[in-house]
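Missing here: one protein chain of the complex. Every other protein chain is in place.
After this line comes chain A, so read on.
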Amino acid sequence: MPAMTMIQALNSALDVKLGSDPDALIFGEDVGYFGGVFRVTEGLQKKYGARRCFDSPISEGGIVATAIGMGAYGLRPIVEIQFADYILPAYDQLVSEAARLRYRSNGEFWCPITVRSPYGGGIFGGQTHSQSPEAIFAHVTGLKTVIPSNPYDAKGLLLAAIEEDDPVIFLEPKRLYNGPFDGHHDQPLVTWAEHPLGEVPQGHYTVPLGTARVMREGREATVLAYGTMVHVCNAAIAEAGIDAELIDLRSIVPLDIETVIASVRKTGRCVIVHEASRYGGFGGELSALVQERCFYHLRAPIERVAGWDTPYPHAFEWDYFPGPDRVAKALKRCVEAVA
């Protein structure tokens, strides 16, 4: 199997879909001729024509609104919002329309759209190129939200998302586009070529939504993460010298609750890690779910490591970003806690 970056894996998923489904089409800002500001749609317009992959006006609300109309007609639109920070102009369309269309029409109309968007920090993106908005989508009934952490999952999850008959928010951790990143910003970059999950099949396969991946088995604690934080947590576990079980949730909605419960019941301890700010973050929901379902197995308070409750700053990138050191400390607190 060829080694692919996450960008190439996503591009491959889109290529597979455009090649196999004439009702699939792509549009968004700069995705056509130029191939996207992150190259995810590179070459697709040339291969399939402008009708299948085209540029849109700078209008996130318009992009999602027209995609919903196309979905109602029977197409399978895949649209891009250039940065997740700029998805908010489309929030009304996503919340009031895409998420509700099937429910309010008793299934007469539905919305098989996929909204791809680069998200997350660690790239000196400042306030509007770094945010992690997954929690504001997790709270919306009718939306599915997916976040890959590696090229293999990125392709399989994207194909699964496109094939869903429900609207899917597909958040791509842009820090992971070119290689895994464990939070050690002062160390040399690594590439996906050296990572086992950088091996990506050429053709069609899916990673089903709602299935977590156990990245590392362990006995002493469970670490729940997704996106870039999966790699940060992996490093933190090694540095803390703790035999922790690391779970990559892969999808926020639907959530693989079974895998989470089984792990925490086994380890009795749980650390939740995300880049998004803590208060009202998805970690709060995870913590509540674990507490409700694993209360008698828990041997320590659930720990949450997250971005601070501030806007995402520029100069303070590494003071803000929940790096391996913060995660390792939380892991130690959790494991050493005595009831």
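Here, a residue touches a chain if its C-beta (ideal position, glycine included) is under 8 Å from a C-beta of that chain, and two chains touch if they have at least 3 such contacts; residues count from 1.
Operating definition for what follows: contacts and distances are computed from a predicted model.
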Name per UniProt, for the chain absent here [options: "Ferredoxin-NADP reductase", "2-oxoisovalerate dehydrogenase subunit alpha", "Hydrogenase" or "Na+/H+ antiporter subunit E"]: "2-oxoisovalerate dehydrogenase subunit alpha"
Hidden partner chain, touching residue among A:K17, A:R116, A:K144 or A:R269: A:K144
Options A:V37, A:A65 or A:A300, residue touching the unrepresented chain: A:A65
For chain A, residues in touch with the removed chain: 25, 51, 56-57, 59, 61-62, 65-75, 77, 89, 92-93, 96-97, 100-110, 141-142, 144, 164-166, 210, 253-255, 257
